[in-house]
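Of the protein chains in this complex, all but one are displayed in their positions.
Here is subunit A:
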Amino acid sequence: MSIKVNNPIGKKHRQETSSDRFQWIGKRVPRIDGPEKVTGELQYMTDRSYPNMVWGKVLRAKYPHARITNIDTTQAKVLPGVICVLTYRDIPGFNGFGIVTPDQPVLCEDVVRCTADAVALVAAETNEIAEEALNLIQVDYEPLEVVADAEYAMTEQAPQLHPDGNIHSHVKINNGDVNQAFEEADYIFENTYYSPRQMHAFIETEGGWGMLEEDGVLTIQCPGQYAYRDRLQISRALGLNPESIHVISSPNGGAFGGKDEITVQIYLALLALHSGGRPVKIHLSREESVQAGMKRHPFKVQVKTAAKKDGTIIANQVRAVADTGAYASLGPAVIALAVEHACGPYKIPHVDIEGFCVYTNNGIAGAFRGFGVNQVCVGIETHLDMTAEKIGMDPIEIRKINAYRQGETSSIGHVVKSSVGTHQTLDKAQNCDLWVNRASYKKQPSEPWKKRGVAVATSFHGVGMGIGTPDYGAASIELLPDGRLKVAVGCEEIGTGNGTVYAQVCAEMLHCDMSDITVVQGDTSETLDGGTVTASRSIYTGSKAIATVAPQMIQLLAETAAEILHTPAKNMEIENSTVIDKKDPSNSLTFIEIYDYLSKAKASTKVNGHFYLPKEKEEIKGSGGAPHHIYGYMTHVVMVEVDTLTGETDVLRVVSIPDCGRVMNLQGLEGQTEGGAIMGIGYTLYEDVAIEEGYHKTKNFADYIFPTIRETPEIETIPVEDPEPTNPFGAKGIGEVVMIPIIPAIMSAIYDATGARVRHLPATPERIFEAMKPMNKSAPISSR
């Protein structure tokens, strides 16, 4: 049948970047969940309460590394008001979790490896009683040597934290002959860079509910980033059929990767099995969240870069060591992505890159927006600037010389077949006001002892999973009794506004108003398994999944209408939630009438669809999953002002130039570029969770500085739209790349302002001041 739908999958549309022919896609549509958020009416899962509820609490390890010799829960169990006290003995299934390697015990049995480790669980009538019960649990420890440094962990003297040793993974990419290239080089730059242990600092801490329903189903309501995988990990620990577990994982009060791994879901599940059917709530205090939650991997990155006089980079050698803390979680994937991206979006012919994911007793590190690329982009970008300065070339020009285009071979040796927007982003950077007029902006510091600098950097980030990890999307659309359509996509709403884009896509494809669409996300009984909300994949994946299933809904509507109206289905057209016979427009049926007919016939009103994300055919041997098929690209231009008396630095202006393929919703895109810029500023200038000898010195927000509204610069977003042919609308991904090039850009802008290079982030006033000292000696500070 030939239903006249505005089929965006058609080849012709792929090249179009204007969104005019679309009613909803590409438009600046306000968020569909805005009203309930601004009024406080949205109930997050941690806001809920149930009659007859009980409170759950977790006993964390007292030492960062110790042997457990005994656990005695007798006193805690007899405390009035205590409902249950659980230890490793009460785990019916497998005592472990972890996305890649399940090496983290749910409840420790014989050894604790970091202060995030859980040793026992309590459920009690009140939060206070639960707290008191924790104090009554007697755990005897024999403290062991603490491994506080990743390089030390790699040596033979260090205590081995896991049976296979402290090096959890070692990945590498080799291409060409770096040694030969270093001999042929005109310039060589060699530096070591250190990156911070950034905290996600989502405003809603980890928490949720566990409930054993009357029908035997175990319901876990807990903000997460992949309900189906959470369910799998819960079922494994409980030895339960996943089908008997219902996980609701959306909405989230922020995640940024920090809720990708299991947070408290398994604790909730265990307690719910022992609370006599009463709902159990856990909601971590900020202090517990700081201690127990995943952080960004701190890296030590050694980079050696060879350049020619004409500005071409001919070799790059990188050795990256990542501190994954006590457990792997997504550490091996983070380090693999770091290795894949360590040479930037360039075509460097000779590279030698290796990365290590190393265990220590420093809490736990896991997924975080940028996923390893933040840490490694700094080396190559800084060395490009150093080369440019040496040969007197413009920093944008040198990037253009080295950046690959679509169809060219990247530094890691694969031909990039998908869309590449680097050159367009660099063109926009070159022509933006801040760059064009940088000399005059730099002449206007706010105080005579302050200095301004302007710099540029570019980077990229893979979209979706690499080779070796299954990657698929799924969506369903259901016609509801009131004629509305319910679109269900697994990817959770973690704040990004992906749900609004799903409504836009569904309305576009089904020719109805956005207000006629209901969106459901992150619920194992409502949504199909469509993968994670990570890896910058949820817009690409969700939009394509909806576009895959929508034709089936159109077919269902048209064929049903045809049957009722006794007209051929090919004559049917859809407009404003109505199916119309185009030969006789008076012959029409509303979606409500079609629903009624189907429901009387006891026919399903729901359709499902899925697809596999495109992948590269061949993995680069030893790389741990490279290359990706699709990448998003981004250039940042920033202006900073450094106080030469104190080292304090403000970012004054940011120009964000993303290539995320077609922009699906401009307001949502700006939400990402603005939020990502601020998170990148925090990473570069302020943020670091202090851990000493395995103990967190950072406890709460009072001693963890991240940007407030006062630190917000003027942020301008200039999107470049290089449509990705494998997405029906041309979309790629945006969530992570938005905070990446801004990091080296700020570092270079500090150099531009002061002549000082800071290689250890965050670039605190002390570090900047120290770096400026040699400069201050030789050249007294001039005013203006």
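The criterion applied here is as follows: a contact is a pair of C-beta atoms (placed from the backbone, for glycine too) under 8 Å apart; a residue touches a chain by one contact, two chains touch by 3 or more; residues count from 1.
Please note the rule applied: contacts and distances are computed from a predicted model.
Going by UniProt, what is the name of the one chain that was not included in the view, given "Carbon-monoxide dehydrogenase small subunit", "(Fe-S)-binding protein", "Cell division protein FtsX" or "Aspartyl/glutamyl-tRNA(Asn/Gln) amidotransferase subunit C"?
"Carbon-monoxide dehydrogenase small subunit"
Can you tell me which of A:Phe97, A:Phe182, A:Phe202 or A:Phe460 touches the chain that was removed from the display?
Residue touching the absent chain, from the options given: A:Phe202.
Sort through A:Gly325, A:Gly473, A:Gly497 or A:Pro744 and give me the one touching the missing partner chain.
Going through A:Gly325, A:Gly473, A:Gly497 or A:Pro744 one by one, A:Gly497 is the residue touching the chain not shown.
Which of A:Thr219, A:Asn252 or A:Thr698 sits in contact with the chain that's absent?
Selected residue, touching the omitted chain: A:Asn252.
Given that one chain is not shown, which residue among A:Lys443, A:His566, A:Lys600 or A:Arg710 touches it?
Here the residue in touch with the unshown chain is A:Arg710.
In the whole complex, not just what's shown, which of A:Thr69, A:Asn437, A:Asn576 or A:Asn700 touches the removed chain?
With A:Thr69, A:Asn437, A:Asn576 or A:Asn700 as choices, the missing chain is touched by A:Asn700.
Of the residues listed, A:Ile678, A:Ile691 or A:Met747, which one is in contact with the missing chain?
From the options A:Ile678, A:Ile691 or A:Met747, the contact with the absent chain belongs to A:Ile678.
Which residue numbers on subunit A touch the omitted chain?
Within subunit A, the residues touching the omitted chain are 30-31, 33-44, 47, 49, 200-205, 251-256, 285-286, 494-497, 667-668, 670-671, 673-679, 700-702, 706-710, 712, 714-715.
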